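The complex is shown incomplete by one protein chain, all other protein chains being positioned as in the whole.
Chain IDs A, B and C follow the sequence of writing; residue 1 opens each chain.
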Amino acid sequence: MQKIGVFVCWCGSNIAATVDVKAVANAMRSEPGVVFSTDYQYMCSENGQNLIKDAIRDYKLDGIVVCSCSPRMHEATFRKTAMAAGLNPYMVEIANIREQCSWIHKDMPEGTEKAMVLARAAIAKVKKNAPLTAGTSPVTKRALVIGGGIAGIQTALDVADAGYEVDIVEKSPTIGGRMAQLDKTFPTLDCAACILTPKMVEANQHEKINLITYSELENVSGFVGNFTARIRKKARHVDEKKCTGCGVCTEKCPSRKGLNEFNMGLNTRGAIYIPFAQAIPNLAVIDTSNCIHFKTGKCGICEKNCSAGAIKFDQEDEIIERKYGAIVVATGFKPIDASYFDEYAYTQSKDVVTSLEFERLMNAAGPSKGVLVRPSDGEHPHDITFIQCVGSRCSHDATKGKEYCSKICCMYTAKHAMLVREKYPDVNVHVFYIDVRTPGKNFDEFYRRAVEQYDVDYIKGMVGKVTVEGKKLHVQGSSLLSNDQLHIYSDMVVLATAIEPDPTARSIGTMLTASMDTNDFFTEAHPKLRPVESPTAGIFLSGVCQGPKDIPETVAQAGAAASKVIGLLSKNELVGNPCVAHANELLCNGCSQCERVCPYGAITYVEKEVRGPEFRGVKRVAQVNEAVCQGCGACTVTCPSTAMDLKGFSNNQIIAEVDAICR
Amino acid sequence: MPVNTEWKPKIVAFCCNWCSYAGADLAGSSRLAYPADVKIIRIPCSCRLNPLFILRAFQRGADGVILCGCHPGDCHYSTGNYYARRRMTLLFSMLNYLGIDSRRTRVEWVSAAEGAKFAATMNDFAKTITELGENVKLGDLRCKEN
Amino acid sequence: MSNNITTEDILRISGVDTRKCMFCGKCSGTCPAFDEMEYHPHQFVYMVQWGMIDKLMESKSIYKCLTCFACLERCPRNVQPAKLIEAVRQAVIRQQGMNHMTENDIPGLLEDKLPQQAIVSAMRKYKK
Partner (left out) sequence: MQRELIERLNALIGEGVGKRVLGWKRGEFFYDTEPAILAADQLDELVYDSFCGPNLSKYLIQEMPKLGEGEKIIALIKPCDSYSFNQLCTEHRINKDKVYVIGVGCKGKIDVDKIRARGITGITGIDVDGDALTVHTLYGDEQVNRKEVLLNKCLSCKGKEHRVFDEQIGESEETSTGDDRFDMVKKLEAMSAEERFAFWRGELSKCIRCNACRNVCPACSCVKCVFDNPNTGVQNKAAADDFEENLFHIIRAFHVAGRCTDCGECSRVCPQGIPLHLLNRKFISDIDELYGEYQAGEEVGQRHPVINYTQGDCEPSIVHERGSNA
């Protein structure tokens, strides 16, 4: 027979005014299993806690019920009290007779009666409690950052500065990401490369940071503190240790068919190439799909010209497998494919470009060396039309586009317009907009400067279509304020295309069991209070992979994610929540339904030797990783055989409470 | 038919720990009254509510069962209440199909900030159950002896 | 004159939800009949939403719409202004009792060369 102790708190007059606490304590004394029952003015006070401790020792209690305020208030307190007296802290139940009884009922008999029912329910539950011990797991003191853009670089730098090892895995041959492709940054108009490249260099030289470029994540297993990642380091066909980045090979390469990714395909590059002048690591890479040697077995000019002897045609992919304590997702974005919006003639004319392409056209390191020319004929444009919100803010039932606002387009379009007018005052610039959204420090001032100082022609309305007429682009749009349909003959049209998560994000999200929204942006653990964490423990979010944002916001989030990673890695071991799910292997059907509803990927299935009275042999059974399980209980209801149960809120505990309440 | 003046409804409210239980606490600290017939059982998440528990409550003499959880989209465990929503919709529909009044079962989303909503919901639910009277269709006579 | 046609009537007939409109003007930017119109597609949406139905019904603009569906195709919010215009036209016809024949007269007037679409819309129109 269990020995239960009941402790009824007065909470001064908070409870005692409407609940006859002595009557409750007396009544509980006659409940089966209760060997001790008393009341006290303030159970949470030191004297009150001592009273509990003494009773636990004197009566050898193996479970206690405290009738007091909400468990959200003092459950932790009384658990510590029990522990101090040698009782397992999970053998404590709280009957909430303050918030859910004395404070809402005015009538003493009514309040007292309800308090008794609540106390009986808690007694019924505690009798079914089992001592629980929180598991611990060690923390691997190394972080993995997925993506080497500004978000990933900043997170890595901050984590590394705190003294922890960080690996950055980047799918392209260089770090730098989208920011490296930008010409100037709003609203200060400082050059993107000037502020980014020092960070790239710092990351490269940091003794705690290891860059794994031209590599892709293949698989992630494990859980918070103990992830194992398998990374495929693709063959560059260039020996990283020997290549000096001199660039001779890239000049000598006779193949000129590869589209220059860095310049958004606006020009070509050699089959062996260095993405751009300040690439980090500064190493050449062979694009085998365009390399004559790989296609015909001949050529080999790069090999002949490499004085360092770095060319290795027979280099193979390398698999890196390493353990990490935390993973940061910084997979970034890409502009949507503008060809979906062919009313703007994107596929019909080279002179219709996306904003990121325009960024390259304006850049001194771009295909036209920073001289703004029409891509079609290299002539100087005299009239440029910008169209905002291309693919953003579309309704969910529209035929194409994204539902969200891409956030950065208003500002970069103002920037483009301003830069064009600054450099080439003879060019007319029109901007079609739906709304100009400029919340941000110095943002609206910036936009107003474009209008007032640079005389950019902002037109409220949308372009309906763009048609190619000779060398001109006929832009037909509405001007809502003048209630006119405008016909503008431009030399170039620039589309402020919406941005979307990088296409690799979805598969990475699946690998990490990190949840994503319908747009493939990663979901945060809480939209307000935990904005840089994924609901999956140990996974953190940095930059646009979580939602559209500009550079300062990305850097801020990167730092925030880093601080969360540092907080995690600074622990030697993680103490889990013992109220987690547990599978009874004898009852488990192996049906995988629980695995499907687990939001944390905490359930895996294994083939296991099981021995029971009715079954012996190998069978497929569910296994709960207690370090990952958060204890929601979704799996328990999915399980038809009740093989899956939740510690601390077991089926039997809840049924006992139901029975006691309905008695 | 003689009206049993002694009869008081028994109402079981399952509340998720993170939103609704906290909402009930807030109703308490705001001193917003609701009938003492409502007894709360704390569960970690609305998705922990097994249909067995609901039927058990009715068997043991409950006259109404209500589940409160975080608003859809706000679940502490991100998706729990979405599963609960489907399960409860289907279960309630089945009970109704068997002739059990659907007003005896309810789901309400109550956030930790909605103390007033919690109290109002319980008042309304208790009123509904009182009007419906004793649950005779889904009870177990053996449990009603005392 | 008051036609007693309300916003709700037009929305019901057309199946359009005008609240989805963000007034970007892409419909008017794309409309080939823009210059012929007194009120333009984005104004249709606005006017229906704010109950200026009479004004619309009296305007010749509703007959200038070619029903080319360019606005419908390109609208980023799937508001479908062309359907709205069609609904206003229908409302005019229904309202004025202008039908000078009934659906029973149609079979007698059929010709082989009549497009199927015309027959169907005639049936729809005169059955009201």
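Note that in this section a residue touches a chain if its C-beta (ideal position, glycine included) is under 8 Å from a C-beta of that chain, and two chains touch if they have at least 3 such contacts.
Everything quoted here is computed from the prediction, not taken from an experiment.
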TODO: Taking the complete complex into account, tell me which visible chains touch the one left out.
DONE: A, B
- [ ] For the chain that got dropped from the picture, name the residues of subunit B it touches.
- [x] 51-52, 55-56, 58-59, 72-73, 79, 82-83, 85-103, 105-107, 137-142
Task: Missing-chain contacts mapped onto subunit A - done: 586-593, 596-597, 605, 614-615, 617-620, 638, 640-643, 651-652, 655
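What we mean here is this: only the chains that are shown with their structure count from here on.
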Open item on the list: Using the definition of touching given at the top, classify the network of chains in this structure as line, ring, star, complete or other.
Closed with: line
Task: Centre-to-centre distance between subunit B and subunit A (centres being mean Cα positions), rounded to whole Å - done: 35
Open item on the list: Report the inter-centroid distance (CA atoms only) between subunit B and subunit C in whole Å.
Closed with: 50
Open item on the list: Rounded to a whole Å, what is the gap between the Cα centroids of subunit A and subunit C?
Closed with: 47
- [ ] In the complex, go through subunit C and note every residue touching subunit A.
- [x] 20, 22-31, 34-35, 40, 42-43, 70, 73-79
Open item on the list: Which stretch or stretches of subunit B touch subunit A in the complex?
Closed with: 10, 12, 17, 21-22, 24-25, 27-29, 31-34, 36, 39-45, 47-53, 56-57, 60-62, 76-80, 83, 87, 119, 143, 146
Task: Of subunit A, residues touching subunit B in the complex - done: 70-72, 96, 98-101, 103-107, 110-111, 113-114, 117-118, 121, 515, 523, 525, 535, 579, 597, 599, 630-634, 636-638, 646, 649, 651, 654-655, 657-659, 661-663
